[in-house]
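Removed: one protein chain of the complex. Kept in place: all other protein chains.
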Amino acid sequence: MSASAVHSLWTTAAEPISKIDPPKIEYGQLSPTLIVIGAAIVGVLIEAFVPRKSRYYTQVFVSVVALVASFAAVIGLAAGGYGTTKAGIAAMGAIAVDGPSLFLQGTILLAGLLGVFTFAERRLDPAAHGNRVDSFAAQAASVPGSDSEKAAVKAGFTTTEVFPLLLFAIGGMLIFPSANDLLTLFIALEVFSLPLYLLCAVARRKRLMSQEAAVKYFLLGAFASAFTLFGIALLYGYAGSVSYATIAQVVDGTVPQITPALADTMGNDALLLVGAAMVVMGLLFKVGAVPFHMWTPDVYQGAPTPVTGFMAAATKVAAFGALLRLLYVVLPGLRWDWRPVMWAVAIVTMLGGAIVAITQTDIKRLLAYSSIAHAGFILAGVIATSPDGVSSVLFYLGAYSFVTIGAFAVVTLVRDAGGEATHLSKWAGLGRRSPLVAAVFAVFLLAFAGIPLTSGFAGKFAVFKAAAEAGAGAIVVVGVISSAIAAFFYIRVIVLMFFSEPRPEGPTVAVPSLLTMTAIGVGVAVTLVLGVAPQYFLDLAGQAGVFVR
Amino acid sequence: MSFPLLTATAALPALGAIATAAVPAAKRTAAKWLALIVSLATLALAVTVLVRFDPGGDRYQLTESHSWIADFGVRYELGVDGIAVALIALTALLIPFIILAGWHDADPLETGNKRWRPTQGFFALILAVEAMVIISFEATDVFLFYIFFEAMLIPMYFLIGGFGDRAHEHGEETAATQRSYAAVKFLLYNLVGGLIMLAAVIGLYVVAGNFSLTEIAEARANGSLDMATSTERWLFLGFFFAFAVKAPLWPLHTWLPNAMGEATAPVAVLITAVVDKVGTFAMLRFCLQLFPEASTWATPVVLVLALVSIIYGALLAVGQRDIKRLVAYASISHFGFIIMGIFAMTSQGQSGATLYMVNHGISTAALMLVAGFLISRRGSRLIADYGGVQKVAPVLAGTFLIGGLATLSLPGLAPFVSEFLVLVGTFARYPVIGIIATVGIVLAALYVLVLYQRTMTGPVKAEVAKMPDLRVRELVVVAPLIVLLVFLGVYPKPLTDIVNPAVEQTMSDVQKKDPQPEVEAAK
Amino acid sequence: MNPVNYLYLAALLFTIGATGVLIRRNAIVVFMCVELMLNACNLALVAFSRMHGNLDGQIIAFFTMVVAAAEVVVGLAIIVSVFRARHSASVDDASLMKL
């Protein structure tokens, strides 16, 4: 609920009160978020009250139900025209319910659902003392390698808290792209970041790396959010308000009544520019754009792979959603200032990600760098500043998130004694051992590389087309070159899997339960469908391509 | 709405590929037969296309058009002109021979692993390539073409990298590394080309707003769509680069010798006789139709590059010690001729180039497949390891010689017709280039005859003394090709009748007239 | 007093905090520096709030404190667990993953 709303609550306190009119909350339009947050709280209660044995099942059940319900709500809203004709501002200006937010919320929820599946997977790790275990620490608090840990494992503990945490994160992500004032933006940022910090820390294997990842992510994340907040402060100082609409008006100079103070600060563009830059920087950190990307490889590598998959997919979606809204709703008047800068960022991101990825030896780090390169491609669509740009970015995000989750899900399957075998050398000859898994992974890699007939190509074409139409030919050329570079290391993995002899001590491919299978299957299906017949989804993204302000 | 013949022609091998891949590991032979039957059925369809095609009729026939990705202005548009028909027929014709020739190339060494089914994969991939090649010949929508132009790299890549010659002179380990190097090289070269083309494709969309070849060409013709000269040239370069890599044109050729050297002979044939043709075909169809001015603008440079390819490829072929690489460089030289014919901008040149694509396909298939049989017998690709084969395996040697004579375009065999047309066509407009190119025929004789002399004649080497002559299966592969070479060499009329109208169309696209004979010009 | 001075102070505090993050090794201290940055933001917000004569800024400040508190909860949990695992709170010791 927005600050101005609260303010109006208080400022009436002077006179004698006849009645307190409550803030107007459109529960229906906020239902997706509310459902997820509610379920998260329920999850916490479950942790408190449900006996340990049945927690896992209850949590999984609750999360799945919540996400499905929330997704249904999104569909309902979209069907009800809230994405297009009835798009509007809800919760007294705090939340925008419009095409982009619904589209992104839908994507996030599906990604979350698949995330839950991978979280809940219990077939991959060998059973410890007869209890099937997932990829999360038995007891995150216990020191790695300590007796307490052994005891916890023996007792068959599992960190079922991950499910409520996941739900909280999803809740935050749902708000993030639809936040319509800076405060909501900031709160949403923290709401989805903090659970992720924790999720990074609770891996079952390689716990030291996991904790290190968490520390790095946390410190850098906090650092970044501090910047964001300062930027918010400056923008507030410039416009005297945190609501997107007002700021936009002030920027355009079309604000209805101008107080002297406002007139004073309005003249000071430094506030605006610096503020905008800092807020944008915070978002670029989340999407992992160069030079704010350096957390990505370490965190992706250290975090439990299901978390990595979810994070890589959903965080990007949410953050790009927020970035789009900020740039298209708040700062369109500033286009000529931020576009060149974003050009530069996009170019260095594309090239940097692609080039550094060439020499990676760990599959998770490789995917991390590839995700950086993809952030660059998406930025190319963002700077188009045209409806086509929006819809292309939406489409790309949708396509990309499924590929990513699928890819990381496959990574969880390839294991040896020490857990997941993420070093590339171990993947040699995988195609001989289990052609199917290798083939699936190859499909994802080709999608990343943007080979035709995969969703990656359609997405890439969409964003480049938008960029080209917006006259950013240079971006397209750079993008093409960096995709060529990127192709090199995707191909390297394929060569490794299919053309090099299997190692005798090579990893085994665990046969997953239905959960992970679903995640991977959906990933492949979406990848191919969006590759061969993208029209329907392009239409969807096209209709969803309009922001409300 | 009539029966979608073109779609069927492309879809059949695609479905066949899936079916073949699905055959269980134990049923290896079944997979082979399935693939063979599918390819033959495809050939039947292609022949139907050939018959249904009316040379006198519209430019594009048997057209199909359905909306596909409206947002990108992409339609599923198929249609064939004479050139496409000829090349589809060639593709459909060669695939059965390729399958038959590669009958045992993919038999797994260890049959224990139930999951690993290389044989099924091999034949499925071949069919997949066929499907993609055919549809890229049929596509009249630039985007549709581009998609399959790119996508066909993937199965090719697995064919090159996954399957090599049995008994490699350096042992399996190095063979594997060399193979994957060749495969990666192939893929990266073509991918880079394709991505640069992607930029141009996007540019084309920005300029034209849709991808329909016919519509754009139409609009270009009636002036409703005018590109800035510079734009057109950039777009042309983007397209041409990709096609030049695929063709391949000097200096973008170095992937071909590696690929053809490491791949098994049938796959090598698939590369040079089928897949690369898409490149030259696309130059003729897309570069010239979409960017006529730019094409004429680029002609001098392209011709010089083609000339370099001809001489350079031939000289390197002379210098090779490896049979397959030799054929590869010979192909580079031949592709030089094709491209020269295309850009000579004369009817003779372009008809010649089109015939050349077909004839080169057949002749290289003949030569390369026989070479493959030879190599499979001795387990070495080095010319030096052979000698006197003619004494122990006369039929093999004879067929090899005929293939070679076709390669050096001996009159009476098919390639002569096309090569002479290309030369005449080029000479008519660019005498000097034509004359220099003619030197290529001497070099061709040199590398072919040296190859034949070193491998087939002279005293019989101990290693080849026990070499069996061609088996029935192998004879079935080679004989029809040779018959075809002779027939098309003596009576190419059926082919030219189909091709000529299309060439006239292209000539009118680029607004070029054949130069008049001196005597008439004087009058 | 000119309200702009408050901004200068805020900026100064923010920079001090940022510098601290960059130069201090101890994770706890680094974290405190982040808190300092947040508080610098709070100061700026309040100052602007006063300047514009509306309460939004102050309210954001309250939210910020809550967020800071939440960050403390999460952050300390992580840092402490790392400390217990490695017996060192130095950020630089946590560098298993690189390149």
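Read from first to last, the chains carry the letters A, B and C; within each, the first residue is number 1.
Assume a residue touches a chain if its C-beta (ideal position, glycine included) is under 8 Å from a C-beta of that chain, and two chains touch if they have at least 3 such contacts.
The working rule: contacts and distances are computed from a predicted model.
S.K.: Which one, "ABC transporter permease", "Heterodisulfide reductase subunit C", "NADH-quinone oxidoreductase subunit L" or "Dihydroxyacetone kinase subunit L", is the UniProt name for the chain you do not see?
M.R.: According to UniProt, the chain not displayed is called "NADH-quinone oxidoreductase subunit L".
S.K.: Please identify which of the visible chains the hidden chain touches across the whole complex.
M.R.: When the full complex is considered, the omitted chain touches A, B, C.
S.K.: Give the residue, chosen from A:A277, A:M517 or A:V532, that touches the chain omitted from the document.
M.R.: A:A277
S.K.: With the missing chain put back, one of B:T9, B:Q120 or B:S347 would touch it. Which one?
M.R.: Here the residue in touch with the unshown chain is B:S347.
S.K.: Which listed residue, B:P24, B:G379, B:G412 or B:P468, touches the chain dropped from view?
M.R.: If we include the chain that is not displayed, B:G412 is the one touching it.
S.K.: What chain A residues would touch the chain not displayed?
M.R.: 215-216, 219-220, 223-224, 227, 269-270, 273-274, 276-278, 280-281, 285, 290-292, 294-295, 297-298, 336-338, 340-341, 344-345, 352, 355-360, 485, 488
S.K.: When the complex is taken as a whole, what residues of chain C touch the one chain not shown?
M.R.: Missing-chain contacts on chain C: residues 18, 21-23, 25, 30, 91-92, 94-99.
S.K.: In the complete complex, the non-displayed chain touches which residues of chain B?
M.R.: 188-189, 250-251, 253-254, 312, 315-316, 318-320, 347-348, 351-352, 388, 390-391, 398, 405, 410-412, 416-417, 420-421, 423-424, 427-428, 431, 434-435, 438-439, 441-442, 445-446, 449-450, 453, 456-460, 490-493, 496-497, 500, 503-504, 514-520, 522
The working rule: only the chains that are shown with their structure count from here on.
S.K.: Counting C-beta pairs in contact, which chain pair has more, A-B or A-C?
M.R.: Answer to which pair has more contacts is A-C.
S.K.: Centre to centre, by mean C-alpha position, how many angstrom separate chain A and chain B?
M.R.: Averaging C-alpha atoms per chain gives centres 46 Å apart.
S.K.: Find the geometric centre of each of chain A and chain C from their Cα atoms only, then give the gap between the two centres in Å, rounded to an integer.
M.R.: For chain A versus chain C, the centre distance works out to 24 Å.
S.K.: Hunt down the residues of chain B that sit against at least two other chains at once, touch-wise.
M.R.: Counting only residues that touch two or more other chains, chain B contributes none.
S.K.: Residue numbers in chain A touching 2 or more other chains?
M.R.: Not one residue in chain A touches at least two other chains.
S.K.: Can you check the complex and tell me which residues of chain A touch chain B?
M.R.: On the chain A side, the touching residues are 391, 432-436, 446, 451-453, 457-458, 461-462, 464-465, 468-469, 473, 476-477, 480-481, 483-484, 487-488, 491-492, 495, 498-501, 533-535, 538-539, 542.
S.K.: Which of the residues in chain B end up touching chain A in this complex?
M.R.: The contact residues of chain B facing chain A are 67-72, 113, 115-117, 146-148, 150-151, 153-154, 157-158, 161-162, 173, 176, 179-180, 183-184, 187-188, 191-192, 195-196, 198-199, 202-203, 205-206.
S.K.: In their shared complex, at which residues does chain A touch chain C?
M.R.: 3-4, 6-7, 10-11, 140-141, 143-144, 182-183, 186-187, 190, 194, 197-198, 201, 207-209, 211-216, 218-219, 222-223, 226-227, 229-230, 232-234, 236-237, 240-242, 259, 261-262, 264-265, 297-298, 301-302, 365
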